[in-house]
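One protein chain omitted, others in place.
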Amino acid sequence: MKSIEWGFLIVSYLFLGGLSAGAFFASALATFLQHNGNRQLERIGRWGALLAPWPVSIGSTLLIFDLGNWYRFYKLFLHFRIVSPMSIGSWLLVLFTIVSLLYLWSWLDADDKRGLFAKIPRRLSVLQRYDYDLSPWRHHLAAIGFPLSICVGIYTGVLLGAVQSRPFWNTNLVAQLFLFSALSSGCAAIILALSLSKDTLSAEEFRFLYTMDIGLLVLEFFVVMPYVIHGELSVEAVKLSLGLILGGPFTIVFWVFVVGLGLLVPLTMEVWEMLPAVSGRGAIHYTKRMALSAAGLVLIGGFLLRYIFVFAGQRSSFP
Amino acid sequence: MAKASKRHALVIDSRKCLNCKACVVACRAENNVPLEFSRNWLNVELRGEYPRLLAICEPEQCHHCADPACVRVCPTGASFQRADGIVAINATECVGCRYCMIACPYNARFFRQDIGVVEKCDMCRKRVDRGEVPACVETCPSKVRVFGDINNPDSQVSQLLSRRQYRVKKPEAGTSPQIYYLL
Amino acid sequence: MSGTRKNAIKSIITALVVCLVAIAALAATTTKGNEGKGKFYYKQDCKQCHVKGAPGGELTPLSKTQAQWKAFFAKGKHPGDNQPLLKVKDMDEEKLNDIYTFLYNHAVDSPQPETCGK
Partner (left out) sequence: MDRRKFLRFTAGGTVGAAAVSAVYMAPFHKEPQKGPQRVEIPTTCEMCVNKCSVIAVVENGIIHKLNPNPANPRSRSMVCARGNAGLQQVYDPARLKRPLIRAGARGEGKWKPATWDEAFDFAAQKLTAIKEKYGPQATIWSSTESFQETFFKSLGLAFGSPNVERHPTLCLASVNLAYSLTFGTVPAFDLANAKYIIMSGANRLESFITPDTMDLIESAMEKKARLVYLDPRFTVTASKADEWYPIKPGTDAAFILAMINVITAENRYDKEFVSTYTVGFEQLAEYVKPFTPEWAEVETEIKAKDIVRIAREFSDAAPRAVYYAGRRSSWYRDDFQMRRAQAILNAIVGSWDRQGGMVPNQKIALGEVSYLPWDDPTAPRIEDMDKNFPLAAKGDGAYLKMRENVLAGVPYPVKGWMVHKQDPMNALPEQAKTLRVIDQMDFIGVIDVQMSDTAWYADAIFPESTYLERQDPVEVLSGMVPVVVYRQAAIKPLHDTKTTLEISQGLAKRLNLSQYFDYTIDQWIDAEVKELPLEAPLDYLKKHGVWVPPGGPKYGSTLTLEHRFITKSGKIELYSERLQEAGYDPLPKYTTPLQPPSGQYRLILGRRAYFTQANTTNNPWLNQFCPDNQLWIHPNSARDAGIADGELVEVASTVGAVKLKAHVTQEIRPDCVFMLHGYGKKSKWQRLVAGKGGADAEILETAWDKVSGGGAFHETFVKVRKA
């Protein structure tokens, strides 16, 4: 009766959820670092805020359509079950989405909003009265959303890690792995966005984003290694399940595309770009192409990581 | 309704199993299980070389774990455990997320596309509430399965477990399964 | 001459009697009666006196061997009251022969093997 129940809808959802979390995380961080009128990181805050709500909303929609009875999704919110990661997760997602939307609103300046409201047909002009200015609340919203974003980021890993019957998942490392991967993909998304915007990254923005992303990628790497090594030194079932990525059907995707192209390659690229800044000598090697490809690889890697864990995990079980 | 003191369990003596499939068909009839699925099944294995052969046949179904992972992970509480230990699904609450299927160490659950919910063995709880035994237990020609209350020392299951050696499957999954296989 | 005629008649009668007896005996001993009908008549005309506790005592095909049935019908009389079997109810040769066939074919030593079902 063994079958693959969770497919690409779930993979995408896990990825998109993480992406939003990461974007918000970066944005909020940037916001916190704004003090006494210093606005060097404002664009990061804004872009993160603009990006954050959408992937998670799409992801949640996918999740709903993955249900056997999509029209029963409301039942998820008739219950709160602290022992069920999915129950916690669904509430978390709702909260996070709301906060991130408000947060986004708080980032819109007057003309942005005027533009929006102009689009509203006259009949619905009643909506005009919702034209509140939340910008004063920006920091507070960031403060509320910040922990939420971390929770969402880690939740996607917990969802899998909390299943004791799938040895491939059943370790706390999965949660951390997913968290770091989520945050770095959020970071990468912003790099991507900024690099594509008309005037590219400023030195401060670059420094901030790259420091963060390199840090996260390094952390991610130092979670993947223990995951594999510790697993190999673990009990029979875990060893067997690791076979899926060590000489099993997922080996190439994992080592070449996730660890290699999705993690080490972008890491080296970003380190290389960053190097001068670290040594303090010479200008950073920022090129648009470089930034785009590094960020792109991180995103693809993040997606494939979730693909492998969702599919391989379901295949693994106790002998 | 079953009393809290009760703890229903199955004791299985696989040596007596004839692989006759009576339990499978009885379950299909009792629970109207679609042809493509089965709530209980038989694990068959042949070992050795002619003419020295060994055939093993072992019935299996939901293990009605004392600490069921499926119940824990269910976001809506559709999967639940009764006071008498029977693990069942309230179909009206099931949203069809299949998290329980992924959480079950025994792959005892299946997803019905047609009605969008997950199903599995519920030890024929309707029958049990009427004071009958599950269909698979009742119908078996060689009485491989014994059903009863392991909290009651006089029950046949308790008697068997106190006299015979036994094992449970995948204890390492940590769900403390309640199907006991006699050795 | 009358003597000779008497003798002749006598001999003819004896011959006839012999023949009749022979025929009767033959009729009684041949097994070519209708078994099914025999069972029917047996139940109709014999059974009520021949069940447990009844005057005739229980009597079934298994009560005798084929040889015994043969002898019984050759004699053609109820033991005890010596009432001829032919006098029972509306018995006639054919019926009697059917009954005999039924009893003979199912005698305690009859070679009827058991089969499966009715």
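Think of it as A, B and C in the order they're written, each chain with its own count starting at 1.
Rule of thumb we're sticking to: contacts are C-beta pairs under 8 Å (C-beta built on N, C-alpha and C of every residue); 3 or more make two chains touch, one makes a residue touch a chain.
Because the structure is predicted, anything quoted here is derived from the model rather than measured.
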item: Chains in view that touch the one left out, judged over the entire complex; value: B, C
item: Residue in contact with the excluded chain [from B:140, B:157 or B:179]; value: B:140
item: Touch criterion as defined above, residue of B:12, B:86, B:117 or B:157 at the omitted chain; value: B:117
item: Residues of chain C in contact with the chain not shown; value: 34-37, 39-40, 43-44, 62, 65, 108-118
item: Hidden partner chain, residues of chain B it touches; value: 13, 15-16, 18-22, 24-26, 28-30, 32, 34-35, 46, 48-51, 53-55, 91-92, 114-117, 135, 138-142
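In this section, only the chains that are shown with their structure count from here on.
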item: Centroid spacing, where centroids are CA-atom means, of chain A and chain C in whole angstrom; value: 107
item: Chain centre separation (chain B, chain C; CA means) in Å; value: 69
item: Shared-contact residues (touching 2 or more other chains) in chain C; value: none
item: Chain B, residues touching no fewer than two other chains; value: none
item: Residues of chain B defined as touching chain A within the complex; value: 37-38, 41, 69, 72-77, 93-99, 101-105, 107-113, 115-118, 170, 172-175
item: In the complex, chain A residues that touch chain B; value: 1-3, 5-6, 66-69, 72-73, 75-76, 78-79, 81, 83-87, 90, 162-166, 235, 237, 313-314, 317-318
